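One structure coming up, written as structure tokens, with questions to follow.
Removed from the display is one protein chain of the complex; every other protein chain stays in position.
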Amino acid sequence: MIEAFTDVFPSFFGTLNRGPMTLTIFLHTLIVLPMFFIYFSEKKKIERGEPDE
Amino acid sequence: MEERPTSVWSSTRFWRKSAGWVTGVSALLLIWLSVDTVAQISMGTDEDMQAKKPMRIFPSTVINHKVTYEYDAKRGHEVPVIGEKEAFFGRSDYSPEEADALLRHGKLTVQAKNCMSCHTLLGNGGYFAPDLTKAWLDPAWSESGPYMAMTGTATREEAMAKFMMHPSTYPTHARRMPELGITEDEAKAIVAFLKHMASIDTNGFPRNFAKMNGGVNAK
Partner (left out) sequence: MLSKHSEVKWESQKLAINYFRVAIILFLANLLFGLLAAIQYMYPNFLFEIIDFSVNRTLHINALVVWLLYAMIGSVYWLLPEETGIETVGIGIGKLLFYVLTGAIAVVVLVILIVQVGAGNETTIWFINEGREYLEAPRWADIGIVVVVLGFLANVFLTAFKGTRTGILTVLMFDLLALAGLYLAGMFFTKNIAMDQFWWWWVVHLWVEATWEVYVAAVVGWGLIKTIGANRKIVEMWIWIELAMLFGSGILGLGHHYFWIGTPEYWWEIGALFSALEPVPLVGMFVHVIYDWGKQAGKKHGVSNKPAFAWFVVNTFGNFLGAGVWGFMHTLPQINIYTHGTQWTPAHGHLAFYGAYAAILIGMMYIAVQGKYGLKEMRFTAAGKWGITLLTLGVLGMTMALTIAGYQQSMIERAEFGATWQGYFAAQNSRWMLQAMGWRLAMGVVTMLGFVLLFKDLLTIGPRLKAEEAAGVTANSGAASTIAEPAQA
């Protein structure tokens, strides 16, 4: 499942690229995960009845 | 606004914050990736090339060497291979300074003549004329191809230079290359640029190129 490293230079991203979609999953996680935090903090504000904007 | 959202999904503030986050982190990731990539695509040095260190972009002095394009089983595609010394316009001892100056002049001329508007370089540009990415290795310019005989030259580099100085003298197809006023010095420099470009590791683009007759062990 983990493929041999084939690229010319080793690098952090090149290493992540060896697993099945691990590079994409890493990048997407970095982008999407904190949105859960934003979601729940906004949810709390709405429950407290704070107006939007 | 007086209206109160009943759900986070219809809250403008939630989406504005999310948009800010997504944009910011994507931009930072791109900068991180670019720093990594720029280091990898910076031109190598002559000493490193002589020491056979791995390289994506070879130094200008690659013109002193034979360049081939060979299938690499580990990478699963063709890669440029730098071989023994080989004469380029009769010399194989271009110093790094001379080679840099030649490549720089070649690249400037490629831009000044707007080559990219008809040809593609690394696959980018116009589609009115052949891709130049691996043109240096192309069988058309080898002994088995038509251009050496047509231009009355004995080497690939001379054939290329002579052709581009007076392209309409050597029409091969209905679609011709126009006279662009390329001087002899400029033509030599462009050929150096083409040889250098052929040595770039393009991750196997274009595919199958090395399998074509004469494309590998050019000259």
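In order of appearance the chains are A and B, and numbering begins at 1 in each one.
Simple rule for what comes next: a residue touches a chain if its C-beta (ideal position, glycine included) is under 8 Å from a C-beta of that chain, and two chains touch if they have at least 3 such contacts.
Everything numeric here is computed off the predicted structure, so don't read it as measured data.
Engineer: Since one chain is left out of the picture, which of the remaining chains does it touch in the full complex?
Structural biologist: A, B
Engineer: Based on the whole complex, identify which of B:A87, B:C118 or B:M150 touches the chain you can't see.
Structural biologist: Residue touching the chain left out of view: B:C118.
Engineer: Can you name the residues of chain A that touch the chain not displayed here?
Structural biologist: Listed in rising order, the touching residues are 6-9, 11, 13-14, 16-17, 21, 23-24, 27-28, 31.
Engineer: On chain B, where is the contact patch with the chain that was removed from view?
Structural biologist: Interface residues of chain B facing the absent chain: 1, 3, 10-12, 15-16, 18-19, 22-23, 26-27, 29-30, 33-34, 36-38, 40-43, 56-57, 60, 100, 103-118, 120-131, 133-135, 138-141, 145, 168, 172-176, 178-181, 183, 186, 189-190, 193, 196-197, 200-212, 215.
In this text, only the chains that are shown with their structure count from here on.
Engineer: Which of the residues in chain A come into contact with chain B in the complex?
Structural biologist: Contact set of chain A toward chain B: 4, 6-9, 11-13, 27, 30-31, 34-35, 38-39, 42-43, 46, 49, 51-53.
Engineer: Under the stated contact criterion, what part of chain B meets chain A in this complex?
Structural biologist: Within the complex, chain B touches chain A at residues 1-8, 11-14, 17-18, 21-22, 25-26, 29, 33, 36, 40, 54-56, 74-76, 201.
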